[in-house]
Structure formats: structure tokens, C-alpha cells
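Left out: one protein chain. Kept in place: all the others.
Showing subunit A:
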């Protein structure tokens, strides 16, 4: 009897684990495949050979892609907007969240709703576009930063967290003569590190991944982000690839390092994804906490 149960359990475990391993492979395999592809001989890759590990290893793709017109610049813009944007969002949303934890704030309830409701409605694409135009934010770096300073979802998360910190700490600082800013900066910010870290990761990824602003509001190529460059290349890659095939591949055989459209877009994809893959595993433990706090509110 007991033996039978163990066999059942064992087969359950094996099947269960296998399915999860399979799903994990489906999640990670494209990343691995692109990585191998960018390190392999482009000519082979383009000729239809199956590449499962780097064949004809070289890093020329990366060297060439970073030299491509605009990519270095786009990398810089993406990095800058991620750092600056995250800093502003973190400062703005957490300070506002702190104000909302004060019971004696004038019109607190109304203002809180005024902010939170914007999570659920928007005027629509065209009015949003007109608004940005009227504010003269088109083609400015500020358009990447200013609209995101107050993020309602983060305000909820941080407010919930600050409310769980004992009020006595704040009160004793107040008695010692600390003002609003002082209490916020020296007492609440250090104590709120877990939630601030969560929000920082969320916002970093948002900023790094955001395509919308660049797509609609920026025509100045000096302000292009890496995501936009990737989007541009991807939307043209298939057409370009066919064109090269029609050329008879004459241009391809010249050098094994010759950039193909696919190689370029795949290499850009790797450049875009690399920072995420590097930072992500270290930050992962914060997500559960952050999400749980969000789930409490629903």
C-alpha cells in the first residue's frame, strides 16, 4: 500500500517537474538561441544551417552594431532616461505617498482619490498626443521623465508600506524638532528600503522598455531610445532579409562578418536585453514582497 503511494508520488513529481522544466525552456530558449546566433558566423546562420552552439565564433556583430549610426547614442539616451526617470519617479511618488499617510492633511481623501482614479481611465491616444503637443513636450528629453513622476500604483504600494511603520518613530522625531522633509528623508526613507527597491526595479524596467513616448512624441533621432531602434530594425528586417536573398547573396559571401539584417536586429535585441538579464536575478526576491503588498489592496 505504502509502496504504491510512493510510486504514484514519484511519477507525479517526475511528470510535474518535467512540465515545468519544459515551460522554463520555452521561456529561455529564444534568448539562448539569439545569443548563439549573434556569436556565430552570419553567413552560415543566414544560409539556413541550424545553429545550436556558437559556430565560427566571433564578436564582430557587437562591435559593428555599436558602431552603427545612432546605436551608441540610443544606448546613452536609454541609460540616461532609465537612471534619471527612476530617480524622479522614486522621489516624487514616495514623497506624495508619505504626505498621504498624514492623517491631518487637508483634503487628503479627495486628493488621494484624484490621484488613484487615473490608474483606471485615460482620455485616449489622440487627446494624449494633442496634450503633449500643446505642452511643447514633443522632442524633448523631459517627455521621458516628467509624466511619470507621480505613478498611482507606486503611491499605493509605498503608502501601504509607510503605514505599517510604527507612528511613534515619526512622532519622537517631530518632538525633537524635525520638519516634514527631515522626517521623510532621515526616518522613513531608510525604513522603507524594501518597498523603494521594489518600486525602483519596476520603474527601471518600465523606463528601459518604454516604446510609446519615443514612437509617438519624438522625431528627433538624437533622442531615440534603444527600444525604438530595435522596433525600427525589426519592422524592416524581414523585408531587408528578402532583398538580400534576391540579390543572390553575392554581398553575403564577401565576408563571414558581413552584417545581415537579422544579425543586426538580433544583436540589438541582445544589447537591449542584457541589462535586464544581469540585474534581474538579484532583484527577483523583492518582487514577491512588492507584488504581495499590491495584492493586499487588489
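We adopt the following convention: a contact is a pair of C-beta atoms (placed from the backbone, for glycine too) under 8 Å apart; a residue touches a chain by one contact, two chains touch by 3 or more; residues count from 1.
FYI, contacts and distances are computed from a predicted model.
Entry comment: the absent subunit's protein name, as recorded by UniProt, is "ABC transporter permease subunit", drawn from "2Fe-2S iron-sulfur cluster binding domain-containing protein", "ABC transporter permease subunit", "Molybdopterin dehydrogenase" or "Phosphonate C-P lyase system protein PhnG". Contact with the omitted chain, checked across A:68, A:149 or A:259, is made by A:149. If you put the missing chain back, the residues of subunit A touching it would be 9, 12-13, 16-17, 19-21, 23-24, 26-28, 30-31, 33-34, 37, 45-46, 48-50, 92, 95-96, 99-100, 102, 104-107, 111, 114-118, 120-131, 135, 146-147, 149-150, 180, 205, 208-212, 215-216, 227, 230-231, 234-235, 237-238, 241-242, 245, 262, 265-266, 269, 272-273, 276-277, 280-281, 284, 287-288, 291-292, 295, 298.
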